[in-house]
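The structure follows.
For this depiction, one protein chain was excluded, whereas all remaining protein chains were kept in their positions.
This part shows subunit A:
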């Protein structure tokens, strides 16, 4: 392994990890808070990137492009929510349907499968050509999002969403409209994914119709790695989100190392899938082991 090449590549993986950390926090909202496996992510990441790039190409301010991307992501979440809550389509299938449909939508937004945006011609917020700046911008974004989410999930509305994910029967008995809560949660989550897509498109200098493929797995990897490695340390909600961002960074660092070991970039999907499988399997197998050997079983859901 070429250590020098690895050291050179690491700052880039940190920047990527921070950008994907925003997506991972969105996945955390659905997967952990709402207890909903939302596959919309694979489509809405690109939607965010596409909207942001097209808006900037049309001359809008980059900040406005971020807002546009976030709103586009939220709309995608709304669609999944309506599929599930109003039309009674199972959760996973609702996400898959939206994700599939978004492919066409994303093509319509961009007009072709790839839209480049050059950092030389446009005033981008971040780019892989200036990694320290990219790390700075992405860090600030993560901090702002964590602060907002911490506040939101402490409000009456946010707590109602958490209660819905925790115990729907109880929530309805306490007068919470669980359907609306799920939709709000999905919108919030995919809004973050859209934002992440907007930053990622700027970072890599283009929006591509395939940029979201497998994004849910990366998001899950970050959430799960963050939970397994930092779950014991962090109990406060804000710190858990920090753990999720760390999880995303760690994921990209691992990927960088794997690449340095000589694997092709096309092998990465397999690596990602295996990482997630391993991190999901370990707590389960550990639980089984403790049951079998008569030791006190650790709490089944020891991921968060």
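The rule is short, and it goes like this: a contact is a pair of C-beta atoms (placed from the backbone, for glycine too) under 8 Å apart; a residue touches a chain by one contact, two chains touch by 3 or more; residues count from 1.
Note that contacts and distances are computed from a predicted model.
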Ask   = The chain that is not shown, which UniProt protein name from "Spermidine/putrescine import ATP-binding protein PotA", "Methylmalonyl-CoA mutase C-terminal domain-containing protein", "Urease accessory protein UreG" or "RNA polymerase, sigma subunit, ECF family" does it carry?
value = "Spermidine/putrescine import ATP-binding protein PotA"
Note = Given A:2, A:86, A:114 or A:166, the correct residue touching the omitted chain is A:166
Ask   = Quick one: which of A:155, A:210 or A:288 touches the chain that's been left out?
value = A:155
Ask   = Looking at the whole complex, which of A:65, A:145, A:176 or A:198 touches the chain that is not displayed?
value = A:176
Remark   = Across the whole complex, the chain not displayed is touched by subunit A residues 152, 154-160, 162-163, 166-167, 169-178
